[in-house]
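The structure that follows is given in the form of structure tokens.
Every protein chain but one is kept in place in this view of the complex.
Lettered A, B and C in written order, each chain numbered from 1.
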Amino acid sequence: MLRRLVHCALCWTLSMAGVAGLYILAGAEFLGLAQLIVYVGAVAILIVFAILLTQRRELLSIERLTAGSWVTGVAVAGLVAGCLWIGLAYTRGLGGAGGASGGPALETRELGELLMGRYVVAFEVAGLVLTVALIGAVILALPFEQPREASGRRADRPAAGEGWDARRQGGQGA
Amino acid sequence: MERLASIQARIEAALPEAKLALAANPGASGQHSLVVEAAHLEAVARRLRDDPELQFDYLSNVTGVDWLDRVETDKVRVKREYQGEEIEVEESVERRVPGYLEVVYHLYSVARGTGPLVLRVRTGNRTDRVDVPSLANVFRGAELQEREVYDLFGVVFTGHPDLRRLLMWEGFSGHPMRKDYVEPDDYEYEPTPHGEVAAKASRRYAKRGQP
Amino acid sequence: MNMEGILALTGWGGLRWVGPVELFERGPVWLRDWAVGWLPEGAKVWAEGLIPAVAVLAVFGLLFGLATVAERKLLGRIQNRPGPNRVGPYGWLQFAADGVKMLTKEDVVPRSADRVLHFLAPIVMLAPVALSLAVIPYGRDLVAADPRCGLLFFFAVGSAAEVAAFMAGWSSRNKYSLLGAMRAIAQMISYELPLVLSALTVVMMAGSLSLVEIVEAQSGYWWGVIPRWHVMTPWGLAGLLLFMAAAAAASNRAPFDLPEGESEIIGGFMTEYSGFKYAIFFMGEYFGMFAVSGLAVTLFLGGWQAPLAVLEAAPSYGWFFLKLGVMIAWFIWVRGTLPRLRVDHLLNFGWKYLLPLGALNLLVAMVWRGLGGWAFPGAGAVRWLACLAMIGLPAILWGRLLMRSRGWGPRVYRYAS
Partner (left out) sequence: MIDRGGSRRDECEAGGEDAGRLEVSMGPQHPSTHGVFRMDVVLEGETVVRLKPVFGYLHRNHEKIAEQTTYLGSMPYTDRLDYFCSLTSNWAYALAVEKLAGLAVPERAEYLRVITAELTRLQNHACQMGFMLQDLGAMGTPMMYAFREREKILDLFESLTGSRMMCNYMRFGGCRADAPAGWIEAARGVVGDFPRFLDEYEALLATNEIVMARTQGVGVLPRDLAINASASGPVLRASGVGYDIRKTDRYGVYDRFDFRVPVGDHGDCYDRFMLRLLEMRESVKILEAALEQIPAGPVIDGKVKLRNFKPRAGEAYGRIEGPKGEIGFYLISDGSASPYRYRVRPPSLINLTALEEMCLGQKVADVVVILGSIDIVLGEVDR
């Protein structure tokens, strides 16, 4: 199995692209492409970044799967597949009705009008919540401690403009 | 020479324990030098830099010189008994003058436009008493140059913030600029992974049925 | 060939007399239809998709070769030297020699590299870029695919380039590669926004996400002489400039070529690539440049529309490729002229300059439309200048302010006494 978290993240990206492909096949072109932009482009990169920049090394490689986890995994996968199959099988007109060739696919323009008309409050609230979340994330990401020495000069060396010798000699020179 | 003497007097007045000696330069350049005892080098350099009259604030050049052990022959007249009678003969006596390493500093004054002031400091000998206080804490410009002198001459600068070899590689033994340094036949030879690589390659070729 | 025209194959193998104008204009479509007509019914739907794909790849493959030579020759002229001039007539076959060299080179993969990702990264880089070429209309009815959300498709597949850069940089196990990948991702994410924002203005004004419709929205002439291209409006002009700046960054071209930054981080995420894989990266980069240039032509420069009514006799795809050539020349010129930005400058430029201006440009476009009702004499000029001032003045002043806030500016020097 894939033990590197980066591989897992990239596989997840791939499956998101697959979902986008399903959307497009189902005639929801706009949704599919938005999925591609948002998930494949941005979110996947954010996840990969989070992995890279995470300070916790133990997260970065996953222990080899045990027999038990295999069983659980297969069971969950089967359950999901079964649910999907049941859902699909009992949906009327599978195999063409919802496809790009016809059917009541939502036009992009109509989608936009709905979002900006009927559902404008919900849309704006969602936007606001996301903005708040973003600001919260930024605040969380800010360093708590004093900026480390990265911010500038080496601790034992004087900053630019100060007398070089003064600091080094503990103030006796210069 | 007179100017140098006045500088000497000024420093000795400020730092009574530091004794400076004038070393005349017999050549045409007229660049005479001051010889400082190693123990007082840093104080003298600091004084030279900070003295409002002198302001030698720019250490232009630091270098080492290797003076080998010399054998000097003195002619002495001794009385010897020769065929029963005592005569006076001239005999040469060999006297061994121990060698030393010397560090030479060339100081200039950016503020006054004067210089060069040549400062010399000598180590005790060429083998075990080779330490000299570092001037890197007074003149930052000495940092790399002292590393070079350490690398090529083997003068150990005490108090240097980062005394490593500069030009030769780590693990090199010897100090190439010393007069008695003997060059190895082949500088290039050192154990390299080449042998390992060659062995690996030969294994592979053997597998392919080639010699 | 008589004056009335020549016998041509039109449609599904039919023959009729057509004029040379029509022949050149419709030729590629007829050729496709004729070729498809020979195939059995089941294969037709595949062939109709494949033939344009092959054609696009072939044309842009050749253009890639020519563009590399053109870039080197143009850079050479900029730098007082002749550039490649040995292989073929005037050196124009240099790309063939380069190609042979590239493809016969040893493919070196670092021992500690992640082989799978290392192998996949160039493909992930090239494939989406090639996909994005599909939605650009190259001429009248000459487009490989015209989805309703063509523009969105363009940006959606383009976002895979970030993943590719990350894959390449991470899998190479080289610190320079990793730095390059980080830079590439930060840059692509930051510049996607201004890129989309400046394209959004066009979408708003044209009222469609379909690139074919956007081109059609730019047909016609003001007073019969000035083409109704978007670039002829203040918001279009500003949009084009913003778009080109963001496009240079999005396609890693100078002065935003930080992910490669050969003087700083060697080759960035491409450091550990050689031979064929490097060639594919290189090709992906050029294809990306073609794609964004093509998009700029489509969005702002009227696509395949001729600049004057009398010039409409020339085939429409000719106009498209001419404009594309101008865009590519612009990219090369910039590359030969400007130094590279630093990574923090780059992000500042994207977020603090391009993004606000892109948003302002949306507003300007709205105002432009709102002022369309003016009917007094000279209203057109007043409207034009008002809108230009609305975007131009903030651009200049904001730029000045940003420069000054960092203390950047010309200096006066003194002399020692």
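The working rule: contacts are C-beta pairs under 8 Å (C-beta built on N, C-alpha and C of every residue); 3 or more make two chains touch, one makes a residue touch a chain.
Not measured: the values here are computed from a predicted model.
Enquirer: Where the complex has a chain not shown, which of C:Lys44, C:Lys101, C:Arg115 or C:Lys175 is the residue touching it?
Expert: Within the whole complex, the residue contacting the unshown chain is C:Lys175.
Enquirer: Using the touch definition up top, pick the residue from B:Ala14, B:Ala43 or B:Met168 that touches the left-out chain.
Expert: In the complete complex, the chain left out is touched by residue B:Met168.
Enquirer: Check each of B:Leu20, B:Val118 or B:Val155 against the chain that is not shown and name the one that touches it.
Expert: B:Val118
Enquirer: Which residue, C:Leu66, C:Val203, C:Ile266 or C:Ala386, contacts the hidden chain when the whole complex is considered?
Expert: The missing chain is touched by C:Ile266.
Enquirer: Where does subunit B touch the missing chain, residue by residue?
Expert: 25-29, 31, 57-61, 63, 65-66, 104, 106, 110, 113, 116, 118, 139-145, 148, 152, 165-169, 176-177
Enquirer: List every residue of subunit C that touches the chain not included in the displayed model.
Expert: Touch set of subunit C with respect to the missing chain: 75, 78-81, 112, 170, 173, 175-176, 178-179, 182-183, 254-255, 257-258, 261-266, 335-345, 403, 406-411, 413-417.
To be clear about the criterion, only the chains that are shown with their structure count from here on.
Enquirer: On a C-alpha centroid basis, what's the spacing between subunit B and subunit C, in Å?
Expert: Inter-chain centre distance comes to 65 Å.
Enquirer: Distance between subunit A and subunit C based on Cα centroids, please, to the nearest Å.
Expert: Distance between chain centres, rounded to whole Å: 28 Å.
Enquirer: Two or more other chains in contact with one residue: find those residues in subunit A.
Expert: Answer for subunit A, listing residues that touch two or more other chains: there are none.
Enquirer: List, in ascending order, every residue of subunit C touching at least 2 other chains.
Expert: Residue numbers touching two or more other chains: none in subunit C.
Enquirer: Which residues of subunit C touch subunit A in their complex?
Expert: Contacts found on subunit C: 114, 117, 147-149, 152-153, 155-157, 159-160, 162-163, 166-167, 170, 185, 189, 192, 209.
Enquirer: Which positions of subunit A touch subunit C when the two form their complex?
Expert: Counting only subunit A, the residues touching subunit C are 4, 6-7, 10, 13, 17, 20, 29-30, 33-34, 36-37, 40-42, 44-45, 48-49, 52, 107-108.
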